[in-house]
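Below you will find the structure I want to go over with you.
All protein chains but one are shown at their positions in the complex.
Chain IDs A, B and C follow the sequence of writing; residue 1 opens each chain.
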């Protein structure tokens, strides 16, 4: 039923598109709704061609009314549909945050279990393309604060392809954050099937230090791990994948073995999800730690346009390497 | 110039009102704007009587248009006014969050330093009055994530009275979070003057464990400290006061002495500001810690209406005592 | 599944219709208001309406006592004075239709058919309440009745209603979603976004604006540059009327017409019900912002008294019948209160139940103490 075949070259963008196409074919309750998903083909060309296949009812362009169409997704989900709402980018999701927090995440509990909200919201997140202060946020950590939601951050082709279906099968609202820098990532798809959305994944085994990252930062972290390896430090790289609920076992399990941890997050440091990961590691593996948990985060500044300033504002592999070295060296 | 006299009995509500009155008298650029601040007298009666004194231009009632009137406050501040915008409660502030993040916090940097935003936003926060899931949030941690803002949480009468003026003198946007359970707090005012808004305060000295709290949780934490004292544990209680920027020195200084820390926060645990405080303590005082930093937070659940459930969802003195005992006992 | 906008009716309000519904013009006959049913049946129909309104009023009067007795806590918003709106509109809906409303929803819940027991127990915070005690006065829900709850964020229910109606539209169901909100919500951005979406997509949505002239302490004319809400609504390209919200027969008639139009493809309709709340905004409100005389003026047009008077005049109501009705209502409410008082509490261990549909595979709060 899927059109992407294992082993073929595919981009992250195409993987997301195939996931949507596949879900739309499988279940006629599924529809895609958002700004410019149809005629335009999606702001990042994710949904290109889907309008032609599924028509304007199920590939539904919306006006610029984030609160209304996200809320409409919640309402449609309440009525038994399986909407995929696309918010063009996380920056605009603030306009719909009230709906997400006060309705999507809350109605199940507030109604004493009567109404669940089987909704998927996808949005692009992150910086790195010189889009300046209002178009470069990484706010998924805020969403990961909200009980009632599940938060996913696909960083690989398989996750881009495989997370959507289980998200749609989840009876509760799921938010999927796609980092803008990943759409052009391409390679062979190992599998076109649904993936586990409960667990973090070890993307690179290692023994000396655990590097924890997700989304756009995973690839910089893997690059850093390569550099560290050349310097004789074997880093284990964990892709968090699911930001809520966090997979404590995988995280803590790794740190118990390596005794050192570095959390990498593109978001601003103070109050980012990096803080939560760090706090949990300390809470759960304090006596196994040989060094304080390090964080490598975005500088606390509205993301600047100029390339050199933006680069300085974002975590770079060198910063990760330096933090890992500090953790390893602090072996008291 | 001030009407409240040192030594008089005064409530937190009155202290905030006097602070507003005083600022309005001192500086005619200051005005108060928000829903029902005028004719109604303020949702929590904070601004009662001010309309009569200052008139409808400066005690300005707004329609239910959070994004517009908060943004209007930003615009008026850009034009050189000193607006105090009241958002009735933090729950509704989400509707204005885009304005706060993408304009108030960002314009100074994004304009290369040309335009600052001398705005104060006040809002009520917190749970505890059986107002259920949509009226009980503690989201100040989200705001504390945003570079460009200063975040204050007055927990005492002096801070309720004294934080507003320095906030108005700050050239940049300041958000003041008033916990709804504090308005009826009353006592003698030690001073009617402006207070320092840069530092945390030690509200109770102690040597065995550091308890860190702010806003509504401060009083439960002080109660817990009393109970601990009876059990022979002398807790130092720190009132964070300023949630951004956090006062690392005071926090870390205390933990270096007590070697143990418990962070108390009414907000949901995952991704709350408690995580940031915990992570920072570990980063800055790892080798001084005799136990992992503990957190006592709100349960990760939309706040329920029923009293017994709400109480179970919120941190209680007994939970703080238990956490402090765990920290003290884990002396390995 | 196709969306033909051509079928949309475009009966926009004119200045003519604007004045014809003005409150001053209350002598306007609404005899044809009830579904045409001669003699006995018409009388019975009116008696039902009367009974519903009295039941709602009495229920809330008891709630006030129970609030004073601290049996009910938190925010509680009374509907007293506005009963004709809920009763009239709900009559136009079928069990398949959906309802979305606000924190001021006791009347809607009762008129929709939720039991006094389940509502009272909810306000008592008992597990026997409709929302298992988690919601309280502001968050009454009933899946069986497609009652999608009281929403306490002003304007927050409108997008949900758009989505419910969208689902029906996509599936080709001839169902109506009725969305209640106040005059205060008209100022919110969501109002604007949702009216446009509903009109643009020709959704089967009935907007029910309860204009009681105040949003907390803010009078409509201090919140809106243009205070004719129905006229404003018509600017979105949907059919819109203002209706005397103190006349249950007028409400019922207007709602029936609008709902049928909505149900059969006529696109979204908007009703502005001009009404008044006699009581303060909530139990916390000292009600300093309006003239007591204004309240009394409105009470002179009380929807319950008005219907009763009319029925008496037409020989449809006797003192005995009224007393019997009230007695029955009082008994029902007594039983609900007793049941609420006897209701069990949700065990504290179940606090986090329903945060997710299934217990999450891993506890999201799972920090273990070491």
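As a convention for this text, a residue touches a chain if its C-beta (ideal position, glycine included) is under 8 Å from a C-beta of that chain, and two chains touch if they have at least 3 such contacts.
Note that the structure is a prediction, hence the values are computed from the model and not measured.
Novice: Would you mind listing the shown chains in contact with the chain that isn't displayed?
Specialist: Every shown chain touched by the left-out chain: A, B, C.
Novice: In the complete assembly, which of B:78, B:202 or B:223 touches the absent chain?
Specialist: For the chain that is not drawn, the touching residue is B:78.
Novice: Which residue from B:27, B:226, B:283 or B:319 sits in contact with the chain not drawn here?
Specialist: B:283
Novice: Given that one chain is not shown, which residue among A:27, A:61, A:169 or A:198 touches it?
Specialist: The missing chain is touched by A:61.
Novice: Which of these touches the unseen chain: C:67, C:124 or C:236?
Specialist: Checking each option in C:67, C:124 or C:236, the one touching the absent chain turns out to be C:236.
Novice: In the full complex, which residues of chain B touch the absent chain?
Specialist: For chain B, the residues touching the absent chain are 31, 57-58, 62-63, 65, 67-81, 83, 98-99, 102-103, 107-116, 147-148, 171-172, 198, 244-249, 279-280, 283-284, 286-287.
Novice: Touching residues of chain A against the unshown chain: what are they?
Specialist: Residues 35-36, 39-41, 43, 45, 61, 63-68, 91-92, 95, 129-135, 269-270, 291-292, 294-295, 299-302, 304-309, 312-313, 323, 326, 330 of chain A touch the chain that is not shown.
Novice: Considering the whole complex rather than only what is displayed, give the residues of chain C touching the chain that is not shown.
Specialist: Counting over the whole complex, chain C touches the hidden chain at residues 187-193, 196, 199-200, 222-226, 231-232, 235-238.
Basically, only the chains that are shown with their structure count from here on.
Novice: So, what's the distance in Å between the C-alpha centres of chain C and chain B?
Specialist: 36
Novice: What is the distance in Å between the mean C-alpha positions of chain A and chain B?
Specialist: Distance between chain centres, rounded to whole Å: 31 Å.
Novice: Could you tell me which residues belong to chain C and also touch two or more other chains?
Specialist: Residues 131, 133-135, 139, 151, 153, 156, 189, 355, 364, 367, 369-370 of chain C each touch two or more of the other chains.
Novice: For chain B, what residues touch not just one other chain but two or more?
Specialist: 91-92, 95, 132-134, 270, 291-292, 294-295, 300-302, 304 - these are the residues of chain B that touch more than one other chain.
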